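One structure is given below, represented as structure tokens, and several questions about it will come after.
Here the complex is missing one protein chain, while the rest keep their positions.
Let's look at chain A:
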């Protein structure tokens, strides 16, 4: 057994070493490809006036190779797009920030349409645990990864995962996974991988290399940061967002239109910032918005049509309504792009976006610590109490629709928002439990409170203590901790 364990860890080490070497080689290839692309571009411009006339020059006069003409014929047949639009696309470069629910569909369409160079920024990895969650309710994180066999059968349809990330890329970066999918669709597009989080320290350098930026991120500080960076660099920004059953789309900092700060000079309170992983999202909604982002980026790159600048598209999936509204123009008072704005590269590098918006750059869950340890119990300790048959009441303070997804046996659902009016219900449940287990009233059924991650349960216990139920304790880390430390088969969402 000992030697087996040693063998396994040796293999694991070797796998890690090989993976690191592989990712290093891929990185070097992409650098060489980008250098090659630049050399070819230069040679084309230099030699275009005196290039030898091929025997069959039908495709060459417009700069498109026979392969390109065949591949993009549908585009070329559009009178309002044609050779001119396609040639511009082939020379343009687009950066997509975020390879999740919005970025995945955008990337696929952008690579298929023949953008010259396509950059992808994301720091997330494709997680194995998400694979186990694939068949759960639609409240799942939208960056959930769907197994490839489910792709074909159409189950879970709508998640970005279904679109771009597959099982083969578990534990690799989302950028690697997305880049492989894009190359598989169109190997003639130069795909550049940026496997890092976009920050004020690297944003200027990364974004400067592209003509157009697509914001497909999932958090508020990133949205301000990307918009400001586009203003500083003078790049158009195609911005999309989705939550629940609604989506929003607009183009910032383009053709005299507003930037993000012109519209929202002051960040909203953090309590108004919902995340898909908490509030839910129907995967096809970011899918629709991501496709529209690709469309707007293509329109700008090819100078076709009217970009969605100074206007915003609002998508309401439930009522099947799309409304396009007129926005204010560039604000003279805007701190980023206004008349007297002095928002320089230096200022951008030093700006603290997390402080400005009071929320983290990565959409990681909040971890509160409101209670002393004596008012808390770990999920393992709670398990002991259950096994020992201790008389107790477990109150689950999650919203009702969460409770319906999964709950612990015999738990009592009283959502935090209605706790105030349900104190009597808790008291009578405690009395019932005391009678059932033959305890003298008042001497003792314990009161435990649980929620999804252990934040709301602490708020509830604080309130219960204030209302005289001083023995209430919260289960640290909530149901996520129960699933992690006690019952690995307990579903998480």
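Here is the rule we use: a residue touches a chain if its C-beta (ideal position, glycine included) is under 8 Å from a C-beta of that chain, and two chains touch if they have at least 3 such contacts; residues count from 1.
Throughout what follows, contacts and distances are computed from a predicted model.
Missing from the rendering is one chain, named in UniProt as "Ubiquitin-related modifier 1 homolog" (options: "SUMO-conjugating enzyme UBC9", "Ubiquitin-related modifier 1 homolog", "Glyceronephosphate O-acyltransferase" or "Hsp70 protein-domain-containing protein"). Residue in contact with the omitted chain (choice from A:244, A:305, A:360 or A:444): A:244. The residue touching the chain not shown here, chosen from A:326, A:355 or A:466, is A:326. Checked against the hidden chain, the listed residues A:117, A:275 or A:299 yield one contact partner: A:275. Of the listed residues A:92, A:219 or A:458, the one in contact with the hidden chain in the full complex is A:219.
Touching the missing chain, out of A:236, A:286 or A:454, is residue A:286.
With the whole complex as reference, residues 98, 100-103, 142, 216-220, 223, 240-244, 246-248, 263-269, 271-276, 279, 281, 286, 289, 312, 314, 316, 319, 323-328 of chain A touch the missing chain.
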